[in-house]
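After this line comes chain A, so read on.
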Amino acid sequence: MSENTPNKPKIGVYTCHCGTNISSMVDVENVRDWAKEHLGSEGVIVSRDYKFMCSSLGQELIEKDIKELGLERVVVAACSPHLHEKTFRGASERAGLNPYLTEMVSIREQVSWVHTDKVVATAKAKSLIAGTVERVAQNAPLEKLKVPINANTLVVGGGISGIQAALEVANAGFHVYLVEREPSIGGHMAQFDKTFPTLDCSACILTPRMVEAGSNPNITLLTWSEVVSVTGFVGAFNVTIKKKARFVNEELCTGCGICWEKCPKSVIDDVYEAGLGYRKAVYTPFAQAVPKYPVIDKPNCTFFQKGTCKACEKFCPTNAIDFNQKDEYLNVEVGNVILATGYDLFDAGRVTNYGYGRLPNVFTSMEFERMCNASGPTGGEITLRDGITKPQTVGIIHCVGSRDKNYNNYCSTICCMQSLKFAHLVKERTGADVYEFYIDMRTAAKSYDEFYQRVLDEGTLFVRGKVAEVTDAARQPHEKGKLIVQVEDTLIGKQRRIPVDMVLLSIGMEPRADAKETGKLFGISCSSDGWFMERHPKLDPISTMTEGIYIAGCATGPKDIPGSVSQGAAAAARVLDKILQKEVELEPIRASVNENKCSGCRICNNLCPFSAISFMPELGITRINPALCQGCGTCVAACPAGAISGTGFSNEQIFAQIDGILMGI
Partner candidate 1 sequence: MSEQFEPVIVGFTCNWCSYRAADTAGTARVKYAPNVRLIRLMCSGRLDPTFVMKALAGGADGVLITGCHPGDCHYIEQNYKALRRFLLLRRTLAGLGVEPGRIKLIWASAAEGLKLAHEINQFVEEVRALGPLNWPKWNDQPAEIDAVKEVA
Partner candidate 2 sequence: MATTNRITIDPITRLEGHGKIDIFLDGNGDVANSYFQIPELRGFERFCVGRPVEEMPLLTNRICGVCPEAHHMAAAKAADAAYHVDPPRTAKMLRELLYMGFYATDHTTHFYALAGPDFIMGPDAPVAERNILGVIHKVGLEIGGKVIQMRKYGHTVVEMIGGRKVHPATAIPGGITKILSEEERKQIEEMGHWAIDFAQFTLQAFKDIVLSNKTYLDLILGDIYTHHTYYMGLVDANNKVNFYDGKVRVVDPDGKEFVKYEPKDYAKHIAEHVEPWTYLKFPYLKNVGWKGFVDGKDSGVYMATPLSRLNASDGMATPRAQAAYEEFYATLGGKPVHQRLATHWARLIELLYAAEHWVELATDPEITSPHVHTVPTEKPTEGVGIVEAPRGTLTHHYTTDERGLLTKVNLIVGTTNNYAPIQMSTNKAARHLIKGGKATEGLLNMVEMAFRVYDPCFGCATHSLPGQMPLEVTIHNQDGEVTEVIKQFID
């Protein structure tokens, strides 16, 4: 133990091996000894290393030194602060040291994992540690800010994940605003016929949940609605929701359905029926829609377009039709938000060599789901486009738009199982021969692979290879009038031409076209693929970097139904945890104005997007509202008088860190 240097706080430096993650590329013992020798003059009185600093034993090491050596500052050189800052600040706090007097140095993510020369890496680790030692000496003890949590919750997206989340929160006794863009909740799941691997009827298991959500007194269901603005912060978000005009008075409508019976205008249903079927200009997407109220599709309504008709109005028994209805804007206060905005389907037309849109008997997976559905356009009959002919042979192509660097690199995870489900349905209902064209079979979940076996046993033919082309250009007589699937069978290493009557494209999932905008609206970011980004991909998959904003379901990446449901529930659990704490603790990283130094120049007045900065005309100075301040520090860096200071990242701290980092130079 070297002696403490006068007027420097007593600092302890703890360097982690992280097993061999760090020590294999950074000479940890060397760093430990160096810190004791060279940083002694900077206040370092103890320097230790340990295999796993984050282990309870590692933490106790720190706590012990704080108590016994009277450490006033702690520096932990280990992994990224985003992983363990809380851990080590917690340890300090337990030992009676203000948590904000402890800092981490990332010598794993920023050193050992990314460099290849041990000498250089060790040197860099030292310089980073020196910087943080200088910085931490300037740290001030801080107290967390507490803000009350509004118990209301906003759930965006009425698919199965959002429904699940809404129900969990509502059933716990707290109010939920469930916002859905479409006229009914249900999402993609409502379009499916069967679900793999159990082959449950999708509607049968979904509808009860929809009804529950629609009837739960704690849930305000806002379909045909969109969120247009979000302000505030965790605990106190202010959300504006646009309720698009339905032209149907929900108070009066009984959902009897006379209006759509009477409506003279049929429209191809691109959404629910995937373009295979028709709906009316006034409609509910499907029979079990929740809520039951229809909407009038303005661009297709004869009255709105031609000024005459009003058939629906005439026949409506309750005078619920209201052509003068306007969009409404609701303002709601919520404490937390769950985003379950789902996914878009890959546009099969983009893969031109598979002929979708050109070759009539090439279908997408969603078209096929509707075709199989008893309430669907064909009443559950599997036929070619003509609506009559039953296919003799069907080819199912996997990974359409997925695992393909021309479209999406990622695996959509559900297509294999979906394709197997299709094979089974085709066999069951038509007895046709089925070919599965796959790259790899991915059936890695509970009783998925068993289902694969079952489909194998049913006699489905599996061809391993990426399909090059689907064509109707016959070369041999037996190919005439057929669709020929050109594929290299990689198992036998041969090019094969397989004639089939029907081709099903197992299309993958894509982020919502407007996911980026949604992200901006709620202040969260998207991954390079465009999916919402988790706070941590492993340890915190349903939180985001923005306090109070949670994500669930396919909005975070391709998932099957159980995955989406569990995430919905998990997100709800997080929200409930926050609500039950009644108040949320915020990082005390805030800006404040020294009013003696502020000249009222108003340079900073245009800088705060959270309107935390306001000018006091009578005093001729500017003030910052700590509750609104998010701690970005932009105004601190902007003040020409140096009158604004920021906790946690003060000039003194950063100046010192720069000096430390450059100490050796």
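Convention: a residue touches a chain if its C-beta (ideal position, glycine included) is under 8 Å from a C-beta of that chain, and two chains touch if they have at least 3 such contacts; residues count from 1.
A word on the picks: all candidates are chains of the complex that A comes from, given by their letters.
Quantities reported herein were computed from a predicted structural model and do not represent experimental measurements.
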Interface partner of chain A in the complex, by touch - 1 or 2: 1
Contacting residues of chain A [partner candidate 1, same complex]: 80-83, 106, 108-111, 113-117, 120-121, 124, 127-128, 131, 520, 523, 525-528, 533, 545-546, 589, 607, 609-610, 630-634, 636-638, 646, 648-649, 651, 654-655, 657-659, 661-662, 665
